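For this depiction, one protein chain was excluded, whereas all remaining protein chains were kept in their positions.
Order of writing sets the chain letters: A and B. Residues in each chain are counted from 1.
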Amino acid sequence: MEKIVDQEAAFQARIDAGEKIEPKDWMPEKYRKTHIRQISQHAHSEIVGMLPEGNWITRTPTLRRKVGLLAKVQDEAGHGLYLYSAAETLGISRDELFHQLHIGKAKYSSIFNYPTMTWADIGAIGWLVDGAAIINQVMLTRTSFGPYARAMVRICKEESFHQRQGYEIMLTLCEGTPEQKAMAQDALNRWWWPSLMMFGPRDAESPNTEQSVKWKIKRKTNDELRQQFIDITIPQAEILGITVPDPDLKWNEERQHYDFGEIDWDEFWQVVKGNGPCNKERLQARNDAWNNGAWVRNAARAHAEKRAEKERTAEAS
Amino acid sequence: MQKNERKKKEPQKQANLFTNYTIITNQYNMKGNPIWEVFIRSKNGLEHRHVGSLHAEDAKMAMENARDVYTRRQEGVSIWVVESKHITASNPSENGEMFDPAKDKAYRHPTFYDLPDELEHI
Partner (left out) sequence: MENKNKSLIDYLLILGDNSLILGHRLSELCGHGPSLETDIALTNISLDLFGQVRSYFQYAAELTGGEATEDTIAMKRVDREYRHTWLVEQANKDFAYVIGRQFLFDAFHLPLLEQLVNSKDEMIAAVAAKSIKESRYHLRFSSSWMERLGDGTQESHQRMQTAINDLYPFTYEFFEETATEKIMHEAGIGANLKTIETTYRQTIKDVFAKANLEIPSAPPRKTDGKKGIHSEQLGFILAELQYMQRAYPNMTW
């Protein structure tokens, strides 16, 4: 018992000193579990996030938009792959993580349970959702677990074009016809609050924050990150000439931050619990892809085994 | 004929509490599929560096996957893939005996040797 306490103290000291933890290093069980949960949730968000945007790939208004969106959604598959790989270093398989997702046990970012109705939604997602994700991900490049931090560095590098693409889509709409601008405003209206919810519950309702700060999974609290997002996003909306759907939004000279209205936490928890507009469709799509692909994965395995067998007999003779 | 054909087993269906589709448990390889480590030379003259990992059933597939996943932005001119299980890694709990003994061998470094400042080309 004593020994574990010492080990944990030494472990924490390494993190405090800014050292990275690598997969084979000793780590408290809780550190391992928390990381598996957090990294896989993050990975699930990347691949479930492909669905609402993927929905528009075949309908982009131009070819230029098509290659941009395709490349973006493809990047998200890559992000999922990097993150599942990072989780796998902790001794859990990608298949097991998929299983947790498919049975509805694992969580992913709730924002992807909202529908993409119009082309402007693709702009709004890139601008707001990728924007919010980037704030989180930049922070995570300095997290204590080495494979997670390295995946984040790679992801942040790729992510930078996503938000620019989204904003450019919005800008083009806002500089377009009144109909286009209305489409952009409507998208902002629908995506604004869910974007703010992406940072998670209020600090007071977020019991894991303290531990996460200790392990450098978090360097800022949910509320701090949310405030940071609002402060940088409002001026961007002003350039577009559209407004966020919050009557209480006001610059606070004293705080040097925007004040904003109350988030509908009931909606937040309802969507987390699975009652969002598209939760079922998203899980259905992931399950379908998995089930339809089973015979393909089996074939690849069988083929590889046949090959290996052939090589063995060729060597033996 | 195929020894490892998981399809042959009766599929174990597990009702999903969350939605109404079925999860076929033996479609999941819980022990994990072969993982490959990917190393990329970003340009000639530089060494290959580890960039990440992926899943593949054989070397050919690993090479193609590595190309598609890790060189989409002109990241490389050469790829190595190696199945993770073939890598032998040092054990962090032995880091003391493995790496600390090198710490006090300052004489291996040029600054250990005192030479006059005016001396050149050495």
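FYI, a contact is a pair of C-beta atoms (placed from the backbone, for glycine too) under 8 Å apart; a residue touches a chain by one contact, two chains touch by 3 or more.
The structure presented is a predicted model; accordingly, all values stated were derived computationally and were not measured.
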Open item on the list: Touching the hidden chain in the complete assembly: which of A:31, A:119, A:145 or A:215 does that?
Closed with: A:119
Task: Hidden-chain contact residue, picked from the options A:21, A:36 or A:50 - done: A:50
- [ ] Quick one: say which of A:77, A:134 or A:156 touches the chain that got left out.
- [x] A:77
Open item on the list: For the chain not shown, which residue from A:12, A:141 or A:172 touches it across the whole complex?
Closed with: A:172
Task: Missing-chain contacts mapped onto chain A - done: 47, 50-51, 54, 57-67, 70-71, 73-74, 77-78, 80-81, 84, 119, 169, 172-173, 175-177, 179-180, 285, 288-290, 292-303, 306
Task: chain B residues that touch the omitted chain in the full complex - done: 1-2, 5, 7, 54-56, 60-61, 64-65, 67-69, 72
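To be clear about the criterion, only the chains that are shown with their structure count from here on.
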Task: Contact set on chain A toward chain B in their complex - done: 22, 24-26, 74, 78, 81-82, 85, 88, 93-96, 98-99, 102-105, 151, 154, 158, 274, 280, 283-284, 287-288, 290-291, 294-295, 297-298, 300-308
- [ ] Please name which positions on chain B make contact with chain A in the complex.
- [x] 2-7, 14, 16-19, 21, 23-25, 27-33, 35, 51-55, 57-58, 61, 69, 72-73, 89, 91-93
